[in-house]
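With one protein chain removed, the remaining protein chains of the complex are shown where they sit.
Letters are used for the chains, namely A, B, C, D and E, taken in the order the chains are written, and counting of residues starts over at 1 for each.
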Amino acid sequence: MNLAATAGFTADQVFVALKHWLVLHTPGPFQTLVGILLTIIPIIVVFPALFAVTVLLERKGLGRMQNRYGPNRVGPFGILQPIADAVKSLTKEDIVPRSADHVVHYLAPLVLVGAAFLAYAVLPIGRNMVAVNLDAGVLFFFAIGAGTELAVFMAGWSSRNKYSLLGAMRAIAQMISYEIPLILSSIAVVMMSGTLSTTAIVDRQAHYTATLAHWNVFTPWGLAGFILFMIAATAETNRSPFDLPEGESEIIAGYFIEYSGFKFALFFLAEYLEMFAVSGLGITLFLGGWSSPFSFLAWIPSWIWFFVKLLALIVAFIWVRGTLPRLRMDQLMNFAWKFMLPMSLIVIFAAGLWRFLPATIAGSGALGTVVRWLVCALVIVGPYVTLARALEGGRRIEKRTYRFAE
Amino acid sequence: MSGTLAELESIAGPGEIMEVSMGPHHPSTHGVFRMDVRLEGEKVVRLKPVFGYLHRNHEKIAEHGAYLSAIPYTDRLDYLCSMTNNWGYVLAVEKLAGIAVPERAEYIRVIAAELTRFQNHAGLVGFLLQDMGASGTPLMYAFREREKILDLFESLSGARMMCNYMRFGGLRVDCTTGWLDEVRQLTARLPRFVDEFENLLRGNEILMARTQGTGVLSHELAINAGVTGPMLRASGVNYDIRKVDKYGIYDRFDFRVPLGDHGDVYDRYMMRILEMRETLKILEQALRGIPEGPIIDPKVRLRGLRPKAGEAYGRIESPKGELGFFLISDGSTNPYRYRVRPPSMINLTILEDMCLGQNVADVVITLGSVDIVLGEVDR
Amino acid sequence: MSPLPTPEDFKAQIEAGVPGSVVTVIPNGSPSAQHSLLVDNDHARAVALFLRDHPDLRLDYCSLVTGVDWLDSETTEKVKVKKLVDGPDGSQQETEVEETRKTKRPGYLEAVYHLFSMDKKHGPVILRLRAANRTDQTNIPSLTPVWRSAEFQEREAFDLYGIVFDGHPDLRRILMWDGFVDFPMRKDYVPPADDPLAEVHP
Amino acid sequence: MLGEGIIQGLFETARNFFGSYVEKDRLTTVQYPEERHQLPEASRNFPFLLYDGPDPDAGLRCVSCQICEKECPPRCIHIEKSKDKKPDFVGKQQFYPAVFNIDVSVCMSCQICVEVCPFDAIRMDKVFELSTSDRFGGLLWDKHELSKSNEYYRQIHPMEAAECDERRAKELAEAQAKAAAAAAKAAQAAPTSPAAAPAATNGSGNGASAPAKSGAAHSAPETKVAQ
Amino acid sequence: MADDLKELKIELSKNGIFTTTLEELYNWGRKNSVWPLTFGLACCAIEMIATTMARFDLARFGAEVFRPSPRQADLIIVSGTVTKKMAPQVVRLYNQMPEPKYVIAMGACAISGGPFRDGYNVLRGIDRYIPVDVHIPGCPPRPEALIHAFMTLQKKIDEQHLSGSDRPRHLHADQPSEFPVPEFGAHGLEPAQNMDVFLAENGNPLKVIQ
Partner (left out) sequence: MSNPEHPWLTVVALLIGAVAFGFTPLALAWLWAKFFSPQKPGAEKNATYECGLESKGDAWIQFGASYYLYAIVFLVFDVEAVFLLPFAVAFTGLTLGACIAMLVFLLLLVEGLVWACQKGVLTWA
């Protein structure tokens, strides 16, 4: 730590510096251990806390969308509501169905929570703030993501309940189907960044041309990729309108139908953690991670930017949940295979095209940008229209007009 | 991985049939309805409705009570629409005993019944979307408007849901001018609600994809199965008892009957939306034309009514369909036979036909689009 | 709404259309004047088909099906008594005569069908089918094959009255559970006294 | 195009979200225990028995005719007639209910008892905060729990009460006129002054004579109507 | 109030401050997070739904989380007529809920059979088979009445003790947490009522009535 670095000390690096300071002041043999603990403990504290905030936000936000207040009586403005729920869940009786597979039934929530937490290892939540800077960070994320699928299936299968089985089957089918668009749309980013490391991907986006950041979402393929990614992410995390595995009106509570007490709370928690994680990845890949969109806003600490973006995506999730009805299983699958998958391939193609199109045409950078935009947008919109038509396909889906008898 | 698809399938096998019982406790059976479903994967291969979980012996109780005391029980038949139930019953008694109704009472009956129809349809659409998984928002909006109508019912009859308002020969109490003004104000505001509701979901791709082509009911089967109400009209049959029987004073109002061409869930959903608009038209006309005068035939004996021996069948177009009451009198103070023709129950006859080969999720919305209330199905 | 023939014309029309059928007009004394037609069980389904498919009638819609339980010592409709009298002495004023008739008349179960036409928009035409008695011969032909709408309602009449509908595709109890043995809507049904508070509760 | 309707729907929910902060029509919640929705006059929940004057026993209007008991559809009313009689508001000797129980755990709030009561003795209350964990003690109401004063009735149903008071005042006036006429006929021998009676007693005395008591009973409605 | 304080003192001396704080926390958590089972029977269910809707908003109490599975629910609102055909299912659902669980009998039918109690298929009150915490009379009770009942339940929870002999049933190891499910008989339910539950919860009602 030289003087220049100390002089450049900003609020941005306050946590990093704090950690270094703490590690430096621990006795040698424990430095590694303390370093690791200081890395993982914030993750394990911050995101569950965010879960509590989000649940409350969701309940109150949905309330407002539905013209009511939402929880507002437990503590000021109802902020203690999540704590009350947690206390209640802790003291509830735990029921395991007699015919269930007890071991798997017990393990499922733990696996789910474990997998959900692991995903945070590679998320850069601020400049120099990533738990593990893996070279294959994106790949690691998806590999861990598969663990959640396994856990959901474990839960549904081990309960030995018909509804939970249906839920598990739906979950597995849905998750594997949407995993492909999820990965493919990230591949476009990987292609353009040339790396699988999440920090490197953010670094590539964190520089500016005329105040505007080089976020991937500001390119046509990036925008399309981001939308596809978020749709797939919604499906991966079983959020409405893709909440079929727990589709209340059809299969009651789906795969966690037989879970009670804190195990159920863990499912709830893990589901939100997954949502944050996958949103975080979306931010990393497309929204420039911790970077600010405009250079003049770069003074705001990087970790604030990350959480602001995360919050924005959470709000979008809640908003969508408050509005849309649920899809049906076959439509969901059709949408994945006949729309999302081809579209994500198109996005890869468009990304390739973006690179190979000349950046300047006749010496003009602006003209080059316009042409690139137009060509790429055309490559994306064309198939979009065709695929959307094909999806509506045999059954014409349309607003109808009606006749009246006098 | 070699071999053709057929070989693959033969390896995997067709999958076993799973017998699931949906209900009686299920979030979307609208009460305590049960469907014994056989599933192959998620495809429905058999569906048997089972009911009676709310069979509370309405008919038996009514046969033991006086003609008057059956009225509050009719409130609890289709507990969303007590006003129309009242009307159906008093209409049957009026036919049985030959009682005339004063004009003002007829107008107020129309107003009450159409308000009921509106809130029933709004509620149904909300519930249907709830079944589709719309996390309560449309239902909340529907109930927001429904509360306004219930407030009117409460200031008219004293109760929000169980109005017990109509009497053979007229009504229990008169409405005030203030009340009519309130109805007028509400009627003027309700179109905005319908518009918003349509904005919220009418063009929604998910809604259209899920409902169009789902639960199709052909009009031949609909007629043969005795399906009535919006469900029948969604199948394209022009049969509205308000038009056919012209009971009450419905011949004085200018309104149209919407008809569907596909008979699927979307059509049934749209029938409700369109009927809400027509209902508002009727309300406007009724509020304009309401005369002064008595509200009940003074000659009629409410207590201890003894109609001449005989029988009568009176029916009305309730929001769910043809609600009929069949009464046999033996000349005593209580009906010898009291029978309700429950539209909800008869509309369920073809539930299996509509659901076979469909997805579990379709069963739920098909049932939702039938619009059942268990109080009426089981009585 | 096209007008329907009078009950007597109906009787003639049906008896001509369905050879061998016996139709009895049962007048209704109440102001509603909804008279009904009693059809013999053997030809009931043929009559139903005739009514449904006749181009002028087109009674395609069976609205209401219900059971009625007439007890042995029934004291109601004069017309019914008169039908059983069947003799030259038909003066309805002499109530004493009817009283004596009443005691003789055995009870029976009856199914009533209210028919309408969605096509022609007329109705109701009321059909009645009667079982021989209330105890062992409670069979009536089912009209479900003609009108699907009768399916659940006939099941209900079976459940609550014990009318056995021959030819019904799925005759099971519908409202009560399967192990239930009584027919609770019958007039002589007594519910089990299983409530310890029944006497003291107001 | 695919997605159009979804965006429209999202717009609608957003409108309601922001609307709920600015528009009363979009935030309909009445926060119940603190805020209360004003119940309309006609609102009804459970029946109560009306009494005139300050004493629930003496002023109870119910004459134990048992019509309501008979007409009550769920039969939740249980009445036992008294052996003795007491005078009603016009001074006529009437039975009174020795026992008058309503099982509110059965009552269906249909108001038929009110409709059929020829004596304006039973009315519907608006109180609904009745939850209790005591199934039998809390929900089986006897005569004393049921009795509410006419003042209370005027508070909860002002228009209806005024109408009822007017009717009763008229009845009383007729009865008094009739009594006066009869008295005038009989009073050739011993003249008395009935007008003095109301002011003198206050209706709680058990041993009071019949005409005096009737005066006491009617004094309450008359003064209140005047207010 | 004074009584409460005295009890508190006794409690403190008996169990130490730890248990008391724990008890407060336990009760606070339980009462503010009562998740009802999505379970409606009849007319009252509509009013129950109305209670959760914008006008009344049960969510303010943190109770809008209607759980469709009994495993995750704390409260069963028996809202409507319990018929004999439905009673076994209601009891089974109650049995399948984890402790601590509460029951609100909403409306006349759930308490006593209400207007339909003379029917051959109507159970004369759910308290014949499962213990009820709060009864709300009314047919149907207004949504406000349900909120009131909900607050009554919260008060009841708040008054429960974690230890001592007066602690609630679910904290006693030897008291049952599930009750026999009645069976369908030839004429009615068998048994027609579970007298153990009925008398335990209501004392001897025969005495009260007479």
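The criterion applied here is as follows: a residue touches a chain if its C-beta (ideal position, glycine included) is under 8 Å from a C-beta of that chain, and two chains touch if they have at least 3 such contacts.
Note that the structure is a prediction, hence the values are computed from the model and not measured.
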Omitted chain's touching partners, listed by label: A, B, E
Contact residue for the chain not shown (choose from A:N67, A:T148 or A:S164): A:S164
Contact partner of the left-out chain, one of A:K92, A:R239, A:R326 or A:R372: A:K92
Where the missing chain touches subunit A, by residue: 15-16, 19, 32, 35-44, 48, 89-99, 109-110, 113-114, 116-118, 120-121, 128-134, 139, 157, 159-165, 169, 172-173, 176-177, 179-180, 183-184, 187-188, 190-196, 199, 252, 257-258, 261-263, 265-266, 329-330, 333-334, 337-338, 341-342, 345, 348-349, 352, 355-356
Residue ranges of subunit E at the interface with the undisplayed chain: 26, 69-71, 89-90, 92-93, 95-96, 99-100, 162-163, 170-173, 176-178, 181
Touch list for subunit B against the chain that is not drawn: 1, 5, 8-9, 12-16, 18-26, 34, 40-43
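Heads up, the rule we're going with is that only the chains that are shown with their structure count from here on.
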Chain separated most widely from subunit D, comparing mean CA positions: A
Maximum centroid distance from subunit E, chain identifier (CA atoms): C
Centre-of-Cα separation between subunit D and subunit A, whole angstrom: 62
Subunit C and subunit E, separation of their C-alpha mean positions in angstrom: 46
Euclidean distance of C-alpha centroids - subunit B vs subunit C, Å: 27
Residues of subunit B engaged with two or more neighbouring chains: 26-27, 52, 55, 57, 60, 72-73, 76, 137, 140-141, 144, 147, 162, 200-208, 378
Where subunit D touches two or more other chains at once, by residue number: 2, 6, 9, 12-13, 16, 27-29, 31, 73, 75, 103, 108-109
Residue ranges of subunit B touching subunit A (in the complex, touch as defined): 18, 20, 26-28, 39, 41-42, 129-137, 140-141, 144, 200-210, 212-213, 238, 240, 243, 256-262, 266-267, 270, 274, 359-362, 364
Contact set on subunit D toward subunit E in their complex: 27-33, 36-37, 45-46, 73-75, 103-109, 128-140
Subunit E residues within the subunit A interface of the complex: 25-26, 28-30, 32-34, 38, 53-55, 57, 59-62, 64-65, 67-69, 71-72, 74, 96, 98-100, 170, 177
